[in-house]
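The complex appears here minus one protein chain, its other protein chains still in place.
Residue numbering begins at 1 within each chain, and the chains themselves are lettered A, B and C in the order written.
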Amino acid sequence: MTAVKVGVIGVGMIGQDHIRRLTKVLAGSAVVAVTDVDQARARSVADGVPGARAHATGQDLIRDDAVDAVVVTSWGPTHEEYVLACIEAGKPVFCEKPLATTQEACLRILDAEMAAGRRLVQVGYMRRYDPAYRALKETVAGGAIGTPLLMHCAHRNPNVPSHYTSDMAINDTTVHDVDTVRWLLDDEVVATQVLVPRRNSRAGELRDPLFVLFEMAGGAIVDVEVSVNIGYGYDIRGEISGETGTASLAESNPVVVKREGSFGGRVPADWRERFLRAFDLEFQEWLGAAAEGTATGPSAWDGYAATAVCDAALEALHTGSRTTVSLRERPSFYR
Amino acid sequence: MTAVKVGVIGVGMIGQDHIRRLTKVLAGSAVVAVTDVDQARARSVADGVPGARAHATGQDLIRDDAVDAVVVTSWGPTHEEYVLACIEAGKPVFCEKPLATTQEACLRILDAEMAAGRRLVQVGYMRRYDPAYRALKETVAGGAIGTPLLMHCAHRNPNVPSHYTSDMAINDTTVHDVDTVRWLLDDEVVATQVLVPRRNSRAGELRDPLFVLFEMAGGAIVDVEVSVNIGYGYDIRGEISGETGTASLAESNPVVVKREGSFGGRVPADWRERFLRAFDLEFQEWLGAAAEGTATGPSAWDGYAATAVCDAALEALHTGSRTTVSLRERPSFYR
Amino acid sequence: MTAVKVGVIGVGMIGQDHIRRLTKVLAGSAVVAVTDVDQARARSVADGVPGARAHATGQDLIRDDAVDAVVVTSWGPTHEEYVLACIEAGKPVFCEKPLATTQEACLRILDAEMAAGRRLVQVGYMRRYDPAYRALKETVAGGAIGTPLLMHCAHRNPNVPSHYTSDMAINDTTVHDVDTVRWLLDDEVVATQVLVPRRNSRAGELRDPLFVLFEMAGGAIVDVEVSVNIGYGYDIRGEISGETGTASLAESNPVVVKREGSFGGRVPADWRERFLRAFDLEFQEWLGAAAEGTATGPSAWDGYAATAVCDAALEALHTGSRTTVSLRERPSFYR
Partner (left out) sequence: MTAVKVGVIGVGMIGQDHIRRLTKVLAGSAVVAVTDVDQARARSVADGVPGARAHATGQDLIRDDAVDAVVVTSWGPTHEEYVLACIEAGKPVFCEKPLATTQEACLRILDAEMAAGRRLVQVGYMRRYDPAYRALKETVAGGAIGTPLLMHCAHRNPNVPSHYTSDMAINDTTVHDVDTVRWLLDDEVVATQVLVPRRNSRAGELRDPLFVLFEMAGGAIVDVEVSVNIGYGYDIRGEISGETGTASLAESNPVVVKREGSFGGRVPADWRERFLRAFDLEFQEWLGAAAEGTATGPSAWDGYAATAVCDAALEALHTGSRTTVSLRERPSFYR
C-alpha cells in the first residue's frame, strides 16, 4: 500500500487530532499539507509534521499536486466550497459533519459528485465504524430478531458548553442518531416530532431533555431521548425491537467492580472515550478507499438526508407539531 | 393475627388461583364462601375448600356474616355492583382490574367509599408488589437519580389469544403500565398519544405493536412499547431517566449459562412466571389491611384514573391524535 | 390441608423468626408449643402466639399429643437428643444445622430413622430452596453444560462477630457450601484441602480468607473462597464448569442504577436479604411433607455427610495437608 498523501483543511482541535491519527496511529498515509483560517496556527501545525507544508487557503491546498486526498474539518459553512473543489479536482475528501449547512448546498454536492461519476465524498458519521454499532447492524441484518418495528435510542451527555443551544441539540447531537437509525434500519425518515419534557434543573435556559420521534418510510418508529446535562456520563443507548426479538448495544465496561454494597462498571466519560476506536476505524477505511481514488461509508446522500431530517426536526421543535421530511428521490448512484 | 374470613366472587381460573393462594400459600386467612355465575362451578370449588360454602349470588355472599372481606374476580361489568355492596356492608374488598368499566361507575365507587369514611377498596394492580418495581420506586424516591424527566417502558407478550383486540392492547395490557407510571412517578397522566408502527407480520389483523406516549402533570414524558406477539418471552422493561442518572428494572434471570458461542439468561415465559411473587405479596398486604378492617395499595382513585387514561388512549388510538385526560379533582381522602 | 400443629424447641432469634414465618407468612400450620433453655423467654414467646403453650423441656414438648411436628433450633449439642426423641415419637422434625455435632451422633440418628422405616428428619440447609440455586441445579441436571467437571464457589460475608473463629469458618460457613456442592453435583466429597492465603488486614487474628478444595467421588474438583471480612456485602457465588459449557448464579439485583460515572446493582447486605425467600420455601415444603407425616429435602444422611466433610476440612486446615473423607456406605434408605 503506497501512503496516501493527505491535506488537512482546518487544524483546530479536531483537525489536529486527525493529524495525530494519520501520522502516529494508522498505517498508510502521510500528511503533506495543512491550512487554516488562522494562518499562524497552520504554520505551527505544519512545523510539527515532518514533510508537511502550510497553504494560505483551502483552495490552494486542494490544487496542490502533492495532495492525493483531503480532510475537511473547517467551520461548517465552508464545507460546501471545499467539498465541491475536491470533487472538481477528482480528489477523495473526508468531510466532518455537516456535509453542508443547507439542503440546497448538499444537493449541489450530490449533483457534482454524480457528474464526476464516482464516489469521492465520505461524511464523518463515525458511529458507523463503532464495533458495537456494527455488531448491532450485523445482528439485525442477519435476521436474528425479524423485521425491525421500533427502535429506542438515548443520547446522553454529562454536560454541554455554555454556548450550546436547543437547536444544537438537534443539529449537532441528534444528527448522529439520525444517521445511525437511517443506516441501521436501512430506511429513510419521513416524519418527525419533538416532545419537550420537564426541563432538567441543571440545564439553565436550555430545552433539555428532548424526546424526538422519527417515522421511517417502512413504518418503523424510532424514539430518541436527548439528555445533555445528565451528569453521570456519556451514554449512547440503542435497542431495536423486531418481530421476534430485540437487539441492543451492551454496556462497554471492561471491568466489573464490587465494593461498598454494589457491583458495577464504568460509563464512558465523554465521546472521545466512547468513540475513540470508531474514529480510528473510520479513517482506516477512508484511507483504504482513498488509496483507490474513491470513497466509502457515509455518502453525500447520507449527509443530505441528515440535514433534511434535522431541518424538519428543528421545525417540529419550534412548532410543536409533527413535521414531514421531503427528500429528493434517491438517485441510483447512491443506492 | 386472627384469620381473615374471605368470600370470593367469581371462581374462574383467576378466582381459583387466589383461593389456592389464600388457603395453601399465605398465612392469615380462611376462605369461607364462594359464588360464581356458574353455580355448579361454585359448588364444586366450595367442595374442595374445607369450611367454605357456595352462595347463589355475590350479594348473598357479601351479606353473609361469616364473611369478613371479599375478593371480586368476576366479569368486569359486574365489579361496580359488588364493590358498592361491599362498601355498604363495611367489608374490605379486593377487586381485580378494572375497578369498573366506565369512569362514571368508578366515580360512584369513589363517592361511596368517601361516604363510608375509610378505605375499603384495593384494586388488583399487582406490579406495585413486584420486588423489582418496588426497588425501582425506592431508588427513585430516594433521590438517586434526581427528579424523573422521562420513563421508557416496554410491555412485551410472546403472543395473545385469538380473541384479543387492539382495544384490549390498551384496556387489558397498557393499563398495567398506566398504573405503574402513575405510581412510580407519583403523578397523573394529562395527555396521551398512540403511534402505530409497522405491523408485526405475526399479528394478523391486530394493530401490533403500539407505541403509547403519556404526558404527566409534572412534565415527565413516558413512552411504552406494547408488543404482544414478540415470541421470545414475556418481558416487562422500565427505565426512568432523571436529572442526574437513570434507574431501570434489571433482568430477572437467576442463572447465567454459557454454551454454543454465547452466554445468557432466561426471559420469563409468561406473566405468571414474572409476577407470581407479586400476586402473593399483594394478597399478603391486603390480608394485613383487611384484618384491620381497611385497605391499602392501589385505591379506588387509582382504578378511576387508570380507566380515565385508558379511555383517552383508546380515543388517541382511534383518532390518531393527542388526547387529553380530564380527571375529577383529587379528593384529599385519596392523597 | 389441615394445619400442621408445630412445636418449637429453642426460641432465640432464629426460633422466633421461624415462629413468625409459621404464623404470619405461610399457610398450613399452627404453632401450639414452644420451649427454651430460658423458660421465661419461652413463656414470653408463647404469650405472643395465640393457642401456644410453653413447655418446661424439649422432651415434654415432643411428647405433647397436641404437637404434630417439631422445629429444633436449640444449641447444637442438644440436637441429637431432640431429633432422636422426635424419631421415637414418630413426629417429623426440622432440625437446624448441624444435625449433630459429631459423626457418631449423626450415625445414631441415621440408625434410628432407618429403624423407624420412613423419613422424619429434615436438616436446615436452606440454600437448596433458593430459587437461583434451584435454577442452577435444573440447568445442570438438564444437560445444558454436559457433565460437571469443576465448580468455583465464593462465600463472602461483609464481616463476622468478634467471637467468630477460624474453625467456625469451616463448621458454620463452609458447611453450607459442602451441602450445596454435594446436592448440585449429586456426589460425595472424598478429599479436601484448605489453603490459607495472605490474611485480610481487617480480620484480626482470624485466618481469613480461606481457600477450600473438595475432590468429589466422581472426579469433579470444587474450590471455595471463604472471605468473611470483605466488607462490600454478602455475596454467594457459584459457577459450574462442564464438558461443553458453564452455568453460574446470576447477580440478584432487581434494579440497575446509573449515576456518577458508573452503572450497577446492589449486592445483598446479609444472609437474611439473600436467603429470605429460601427460608420461606424451605418451611413451606417441610410443612407439606410434615402434613403427610414424613420429611423431604436435606436428610439425616446429608447432615451426617456435611459433618464428616467439615471434620476432614478442619483437620486439613490444622495440618495443612490433603485429608480424605470416610463415609459409611450410603444405605439404600437414603438414595
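Methods note: a contact is a pair of C-beta atoms (placed from the backbone, for glycine too) under 8 Å apart; a residue touches a chain by one contact, two chains touch by 3 or more.
Because the structure is a prediction, the values reported are computed rather than measured.
One of C:Ala52, C:Ala220, C:Ile236 or C:Val256 touches the chain omitted from the figure, and that residue is C:Ala220. In the full complex, the hidden chain is touched by subunit A at residues 1-2, 22-28, 50, 131-132, 134-136, 139, 144-145, 244-260, 265-266, 284. Contact residues of subunit B toward the unshown chain are 231-233, 235, 251, 253, 258-267, 269. Contacts to the hidden chain, counted on subunit C, fall at residues 146-147, 149-150, 152, 154, 156, 195, 197-202, 209, 211, 213, 215, 218-221, 223, 225, 227, 229-232, 241, 243-246.
Just so it is clear, only the chains that are shown with their structure count from here on.
In the contact between subunit A and subunit C, the residue numbers used by both copies make up over half of all numbers at that interface.
Centre-to-centre separation between subunit A and subunit B, using Cα means, comes to 45 Å. Subunit C has its Cα centroid 37 Å from the Cα centroid of subunit B.
Shown for subunit C are the residues in touch with two or more other chains, namely 251, 253, 258-260, 265-266.
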